[in-house]
Each structure stands twice: as structure tokens, then as C-alpha cells.
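This report concerns only the one structure given below.
The complex is shown incomplete by one protein chain, all other protein chains being positioned as in the whole.
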Amino acid sequence: MTKFGIAFDNNDVELGDYFRLSKEDIISFIAAHCQDHNIIEIPSNQCNQAFIDFTIPQINADNFLFLAYSHGNHDSLTAGGAFYIKKEVNSALFVNSLFYSMSCLSARELGSDLIINGCHAFVGFKENANALLGSFQALSIECDNYAIKAFINGAGIKSAVEQMKANFTGKIDQLVLSGEPLRAAYLRQNRDALWFAGVEDLVFTSFNVN
Amino acid sequence: MDFTDVDTKWMVVGTNSKRVSLYSPGPFNRRYVGEKGIGRFAVDKLGSQLLIKTKQQGADKRLIVHIDWDYYEQKSVESTDRQMSLFTEVDNEYHYEDATPTDHGTTLEITNVSETWSSHDLERLYKELSRLVSPFYPLNPPFNIYMNSNENGEYKMRLVKPDPVKFYSHHAEITFDLERQKQQFLRYDKESGKILTEWTEIKSFGPVKFKIFYFDEGAKKRYNTAYKNDDTRIDGVKIYRDGVITTPFAEYHSSQNHKRDILGIDKRRWRAAFDKPSTREIIGVLEIKQELNPKIVDATNRQDFIDNDEYRQLKEFILEQIDIFGDVKIHDRDLNRSVAEMELQKAGQEVKNFSNAIEKIERELIQDKPHLKEKLEPLKAQVQHLSSTITASIKEQKKFQKDVVRKENIYLSLMSLQDYAANISHAIRTSLGKIKRMAEFFKINFPNSKFDRLFIDYASLINEEMNTLIKVTDFMLSYASSDVQFEDFSIKEMLEELFFNAYSQTFRTENINVEFEFKDDFIINGNKKFLQDIFQNIISNSIKALKQRSNKQIKCSAFLDDNSFILFFSDNGPGIVKGDEKWIFGLYNTRTAEQGGSGIGLYIVEKRIEALKGTIEVVENEFKPTGATFKIKLPFNKN
Partner (left out) sequence: MESYPLKIVVIHDGLIPKIDPLLVELGNKFGEESVIHFENSNKGLEYVLDNLNQKMVVLLDINFSHGELSGIQVFEDIKKRTALVYVIMITARSLNEISHPDLITMINHDAMAIENVFNYPKIIELVEKAAHKMETRVDSALEQWINSHSEADRERPYLTTRTGKVYTLTQILDEIRLQTPYGQEMEGNILMLAIDLLARGKKEIND
């Protein structure tokens, strides 16, 4: 049985839909590739410190995966303008986790703080990241979820991140070829902002707990 | 008045009774004046109750009419459906009283006065009434006015008497001769310094008598002492018709400043003709007659006379006579100056004599009593000192013969000349730049038929630029030769020199009429040529602008305020096109190219003035309908 906590800020004015669709993309992947799983969905009105403080301790005795699709800061994840996970506030709750967050900037301080507090591995962005919308939205979401999918499929976490970067590069070239240099430039920015810390050969099977 | 008079004349607006007969019945034979016939109704402003007590000589009863103005007002408010046309439609109370047959006259008794009449008001009334009748050409039989107040003791049946004119310094009188059809006028004789009368034809406005009293400074002082500084009595010229004051002059003004100067005597002084006499230096009484001067007619608004040719000529005539006293003023002033100078010379001479005498004593005594030489030394020193002081004073006197000498510094220094030079050199470089580019273009592109038109244009432009360069260089060279010397000189003298000497021939040839007014002079220490060049430029500009004009005028007026020297320079040429006011100061900008303008003149002028930290600008033109006026302001350097 693999436990997932997935936070997604579906009510966000600009990117609510994008966050929601990202969540749905990964959930259908999990459903297809992971037999025994339990997902705690954390939508906007539960993206607050109180809920996190209450809920996470219930699952952090064992390994678990935490995925976040929301805005962020260098030291926190935010929803509706307030943080719900913040360095030195409740980051220690994520002991035993793989923390995967597609929010801007969080890798800078939150990422390392999580690791210090016992988080096994962190994948996130250390700069501003972009989302492509409209007809390129699916492509953008695919890029975002690439590493976690590779991980679920058996790749070590570090290797999964490398694969994600390679995927970015491939997409960049495709976009350039098809006459989309500005969108390619956005993806290039994302790729180079990607950051990993923690146990390099961490694998998905170690999250199958009873 | 009898009843009919009151009923049909006094009470009726615009009665034409006066036009039927010119004179009142004998023995008075009073000339009817006040042609418009409404003045008397102003009495309602004074008080709401009026009692007219009137009696003709010979009648045995006095008529008393009681007019209640409040009642009138009430009536007119009530009857809104139709207008009340005649005051006589309202019934007034009247009755007769017994009276002495020899009594005559009319009393206006005003009660229920709207405002308190203070003694000041009564004084005022007295003064105004005293002006009503001509002081010099009184009526015969006499027209006497009495003031009677129930409250004020000074006015118990007090006869109103016109003031005799006293304390004046000069006076003159002119009259006319009907038989010979001649009019007198005044002329000032420079040599004798006297005012003479001469004869000429009677003018369009008819024959007039005129008495003028002039008060110089000393006379004014005496006058003020006697009348305790009430100088409202020296109040210019008044015109009487048939012995009674004409209405434009009947208005009261407590302050001299608000008095209406109908004849325009003071207006000329505002335009800086300061040597002309003002209304505060003159008492003038001009006498006209309805019969002899019919064209001088009161305007309906009572403020002036009807503006016809005759009246204008009368005004001119009056001003001409008054101006004679202006000449007197100048002459006296010069006289005083030269007297002072003479005195100084005399004193100088006396000191010399004294000095010689001492020397003589010294020589004679020195043999016998050598110890006296010591005593004489200090005396000699004193005399020496005195002598040199007097000599210096005479020299100064000669140099600055003005009432007031003011010395200021303007911002002219070696630095400003350098700034000026730098500015000019920028202009030169700009010119050279154009020439070089054009020449280089030739070099690079010639021959090339595509540019033929350009080549031709460039050739002529290069030539023009060269000419400009030559002119600008000349300006600079003029400073190389003359020494940049700073000297004390009088601005007024410098300007006078320019206007009446340097340019006088040109003005004559060009037929330009020049007006120059500069009241206060001042001395500056500076480079005379630098300043001269500024004004030369401006004058030469005006001469160019006036080329196509007839009736050419140039006017220059200047004055000082506390902080600067301000000069206005005007011509009546075509003027500056709206929008060009700043543009004309740009280098090469000229609208007088056809008259030879190169566009440098005003540029140079502005640069020089800027070097003096001053300003020059185009202001509203003095001459109408067209003309240009420049205002130059040079600040004083107070350090």
C-alpha cells in the first residue's frame, strides 16, 4: 500500500485549472500503474497550515509521497495568498517523504529545509517556473509530471529527474522546429530551474508499506 | 420762481423752458444753464423731505412746496400697470406765506436726511458750492449762495465765497478781442525767461478767457502750510460757462488720485513727459460763453464734453498754455543750477584771493618776525585744502548736473565679455560646420547629375554663410581694437548721444520722428562701447523695419526701479509676427532680409544683454495699430 498526499490549489485565479488538471493527470497515472494506493486529496480549502498539521502526522510514520501543485515561495508553498507548508514551521512533518513540488522558487530554502528535517528527497524549482496554457497546456503538464511518473515506473529518483530534463530538451527542440521559440524559451527556463536533493537512488518500491 | 415755474419747470424732467428763452427775466437776466434738465432731482438722494421756499422779487407771498420723495416711491411701486410720466401727476402739498416784497431767492430745505451730515461733509459742501460760480468772472447781479445748518454753528446763513488764489509763483492771463476777432495766447521767451502774450485768429471753439496760476515747489510748500496740506484746492483747470461751472468739473472727489482728468493733463506725465506741469501744480480758470462757444457741449453723462473737433482743439489749446509753465519750470531749474555753479566759482575765486593775501603777509612779515611763519602754516594748509575742495566740487557739479545722482553697477565684467565671446564663437563654429559639410559633400560627390540642384544651392549658401561670418567676426574684432576699458559714464548721456548726435542725420534722412524720455539718469561703471553696441543694433533694426513706412516713429523711454534699469524701445513698423517673439533672437532668423537684415543683430543684442545678466523681450506694442516694442531690463549689481 502506497500512501500519497496530493495538494492542488484548484481555486487559484490564474492557474486553478492547470493545477487541477495536473493533479488529475498524475492520479490517472497512479491508478493505471500502482495497484495498491491510498490518495489523500488536498484541494484549495484544505491547503492551509491547520489541515496539513492535522493530516500529515497521520501518515508520516511510514514512507509516503507528497505531491504539490500550487504557487510557492522560496521558503513555502502558498494557496490563496497564505502558506500551508513553510520552512521551520511545519516542514518537519514531512519526514519520510518524497516531496515533489512544481511551485516556483521553493527549492531554494524550503527544499533544503525539508531534507534537513528528514525528508528523503525533494524535487522542485529553484527559480520562477512557467506554465504553458491553451493548446500547449497538455504538453506543459506532461513535462511537469515526467519525473514522478518515471519514478513510479521504477527509475531511481535522481535518474528520473535527469530523464525529466532530457524530456524538456526534446520538447524545446520540437517547439523551436515548429516555430515556437518563445514557448521553447519558457520551457528552457523551467528545465534549468529544476532541482533535486536527497537520496539519489531512492526507489518507488520503498514506499510500499503496510 | 413762481408757481408756474415750480409746476411746469422745476417739477418736470427735461423741461425745454430754457430753450425757448436764453435768459431769465430781468433784472437778473440769468443765463439758463444745465441744458439736460434733470440735475435737481438728485436732491432726493439727500433726504426724503424737500421744502422748496421760493419767492420772486416784488411778489408779496412766498410759495412753499412740500415734496415727499417717499410718497413718490410708494406711488411708483403701487402703480405697476402704467408708468408715472410726470412728477406733477402726484399731488404735492403747497401753500403760500406772507413775505417781504423785496425778498427774492429760493431755499431748498432738506429734512429727514438719509445720512448724518458731519462738519466734514458741510466743509465739503461749502468747497463745492464755492466752485459753482466763477471766481474771476462773476455774475452781475451777484448769485449768492448761503448755507444754513440747524446743528452746526459755523454755518449760520454763511455766505459761500470762492477762495482767492494765493501763494502762486507764476501766473498769466489771456483774453480775446471780439472787435478785431483776435484771441490771445501764451509764449515763453527763453532769453528773458518771461511769459509773453501774443495775438492770433479766434479758434474754432470760439474766443476764451483763461487765467492760469502755477505753483512751483516753494509755492506749494507755502500753500500747504497755509491750508494745512489740503492740496485738493490746487486742482488743475476748471471750465466755467457764463459764470457757472460746467458739469464735468462739478464732480466731487476726496482724493486727488480719483479726480477725473478730463483734459488729459496728467495723462501725459504717465507717459514720462515729466517736465510738463501736472494738475497739482496749476489752478486754471477758463471762461466760455454759450453764445460765443456753442460747440462746447456737455455730454449727457455729465462726465465730459461731447467729443467733437472743436472740443479737441480746445483741449489742445489749454494744454499748450499750461505747457508754457513747463518751460518756465525747466528754465528756473537750469537757472538754479547755474546760480549754484556761479556761487561755487565765486567761492573758488575768493579762496584764491585769500590765499594770495596770506602769501603776501607771509612775505612781508617773514623778515621782521620769522616766528610768525609757524603760525601761518596751518592757515595756509587750510586754505589750500579749501581751494582744492572747491575746485573738485565745481568739477563734479559740471559733470553731474542733475537733481539726483544715482550710481549703480551693472553686471558687466571681464567674465561677461568672455561668456559673450564664447557664445559668439559657437555661432561661428556652427557657420563653419555648415560650410565644411557642404564643401565636403562637393568633394565626395561631384560630379553627379543627381545632385545638380543641391550643388547649386550649396554654392549660394556657402556664399551667404561667409558673409555672415564676416559680420560676426567684425563684431568680435571691435573688441580687439578698443580697450576693454571700464569707465564711469551716464546712461542718459550715452543714449542722448546716440539719438541726437550719432543717428540724427540718419533719422532726418529717413524722416523718422524720435521721442526720447528718460527721467532718472544714473551713472554706471562699465564698458561704454559694449552698451552702445546694444542700442545701436536695436536702433538699426528699427530703421530697417520702418523702411516701407510713412509717418515713421521711434520712441525710447527709460526709468529706474530699485533693482534694475528698464528701457522700452518702440517703433511703429510692421511689428513682430505673433509667435515669433522668441524666434527673432535666434541666429540667422530674420524677417527683414529684404531690408538687409542678416538675422545676426538681435542675436548679438540678446547675447550681450545676457552677458549683463539682463533680459530682452518683445512686449505689447506701444504704437497702434502696428509696431514693435522691446523691453530691456538690466539688473544692478548690488554687491
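Order of writing sets the labels: A and B. Residues in every chain begin at 1.
Going forward, contacts are C-beta pairs under 8 Å (C-beta built on N, C-alpha and C of every residue); 3 or more make two chains touch, one makes a residue touch a chain.
This one's a predicted model, so the numbers in the text were calculated from it and none came from an experiment.
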item	value
Selected residue (touches chain absent from view) among B:L335, B:L372, B:A392 or B:L432	B:L432
Selected residue (touches chain absent from view) among B:E440, B:D488 or B:D561	B:E440
Touching residues on subunit B - with respect to the absent chain	426, 429-430, 432-434, 436-438, 440-441, 444, 454, 457-458, 461, 582, 586, 610
Interface with the unshown chain - residue positions in subunit A	13-15, 71, 104, 128-131, 133-134, 169, 172-173, 176-177, 181-186, 188-189, 192
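Heads up, the rule we're going with is that only the chains that are shown with their structure count from here on.
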item	value
Distance between chain centroids, defined by C-alpha means - subunit A, subunit B (Å)	96
